[in-house]
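What follows is a single structure, written as structure tokens, with notes after it.
A single protein chain has been removed from this complex, and every other one stays in its place.
After this line comes subunit A, so read on.
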Amino acid sequence: MNTSPTSRRRFLAGAGALGAVGAASLMTGCVSSGSSGGSTSQSKGGTVSLQSNLSSPQAKSAMEDLVAAFDKRGGAKASLNTVASETFRTQLPTYLTSGNPPDLMTWYPGSVADAYAEKGLLLDVDDIWTQPELSGYSDALKKLCTDSQGKKIFVPASYYWWGVFYKKSNFRKWGVTEPKTWDEFLALCEKLKSKGVAPIGLGAGADTAWVASAWFDYLNIRINGAAYHRELLAGKHRFDDPQIHKVFDTWAEALPYFDPNGTALSFQDATTAMLNDRTGMMLIGTFFADAAPKDQLGDLDFFRFPIIDPKMPLVEEGPTDGYFASAHTHHQAEVKELMRYLATAEAQEIYLKGSSGTSIPTNPTAKDSGTALVKKGRAMIESAADVTQFFNRDSSDALQPTADTALTKFLAKPKQINSILTDWQRDAQKIWSQ
């Protein structure tokens, strides 16, 4: 208990300093100024800081390999800072508005990136798109990475696809084949139901309610087309339009075949249910394979979401992941060097080798993991008339909760569709008017 005066004095000095630092950081972090603040990783010296939301163990170590490979080749150096994906999502606006931001961040192209570009927060990378690493990229990707003012603001690295996944052994056992059209799909569901299996697994439980949006996206794309879908998500149509009612009328035809636990299980548990033969199939993105045991992967196959209106061009969901750089970066040249490297076939193959390997590299010369499943998925996306991203990526993360509420309510109370769509429009309006 006998503190010597010197140490006490030193403590007080320290406490005083701490107070001063806090005061200073608060002055600069003043809310209305909208600058600085937040625990962003600051870059030291000439090192480019890369803020990553790929926090699952496999993806994280794959990113570490990637950064190590970049550092080894000489020139600019990079440092990786991996943040839990939910934290990353909520902190991203802070990163981007910060006066001393991370230089490069993982995120999505399309309307999400465009919203930031409109506010002047993203680095214009037009010049690196003319370089050999990126000039061979497909036109669809070029369009996706261009903002509404015509500037390139994004470098894509990989994409994945959505499909109706099932177990080959089960389809053989039940004597059924992949459906092509909506009617064939309903007939398949009827048959599976007669075998005592819940035909359609969902996985829209508490943490992963967003999975249900895939059904909305696909039905809307198949019935009303990709252009209408994008305009709807941009606020140019209303969620209580007759077109949207048609989407839900069609969905209602398949509702009796949904697993009654669809909104109680997360997609990981729904995957397990399918692998354990409790459900027949599920509409899901390839990321679900991370949760599947390796020995089951060979037994998995998928089919394209069934065709509803044969006049509609075949559009698929192919969410793309990649990088954008902060407009406030202090290391423009180094960041662009890193972005060019991340676009190379070499870099994308390093990442694929380390990660679960179900995504497809964006560089046309990069090799994918080569499994039958990946080949089939790549062929489906490459032959698609157009590629949409996903509900939140084609609109904004802020709009996603309104969809989650509307869709889980529809799954539980399909008869209340009128009030559900009115409420959805009202909630969405609040987001659009931000």
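Here are a few things to note about the model shown:
Convention: a residue touches a chain if its C-beta (ideal position, glycine included) is under 8 Å from a C-beta of that chain, and two chains touch if they have at least 3 such contacts; residues count from 1.
The rule is short, and it goes like this: contacts and distances are computed from a predicted model.
Among the names given as "Carbohydrate ABC transporter membrane protein 1, CUT1 family", "Putative Zn-dependent peptidase", "Polar amino acid transport system permease protein" or "ATPase", UniProt records the absent chain under the name "Carbohydrate ABC transporter membrane protein 1, CUT1 family".
Listed residues A:S56, A:Q332, A:T405 or A:Q425: the one in touch with the omitted chain is A:T405. Within the full complex, the residue among A:G110, A:G205 or A:G318 touching the omitted chain is A:G205. The chain that is not drawn here is touched, among residues A:M63, A:L121 or A:A325, by A:L121. If you put the missing chain back, the residues of subunit A touching it would be 8, 12, 15-16, 18-19, 22-23, 26, 30-32, 34, 90, 93-94, 96-97, 116, 119, 121, 205-207, 209, 260-261, 263-265, 269, 396-398, 400-402, 404-406, 408-409, 412, 423, 430-431, 434.
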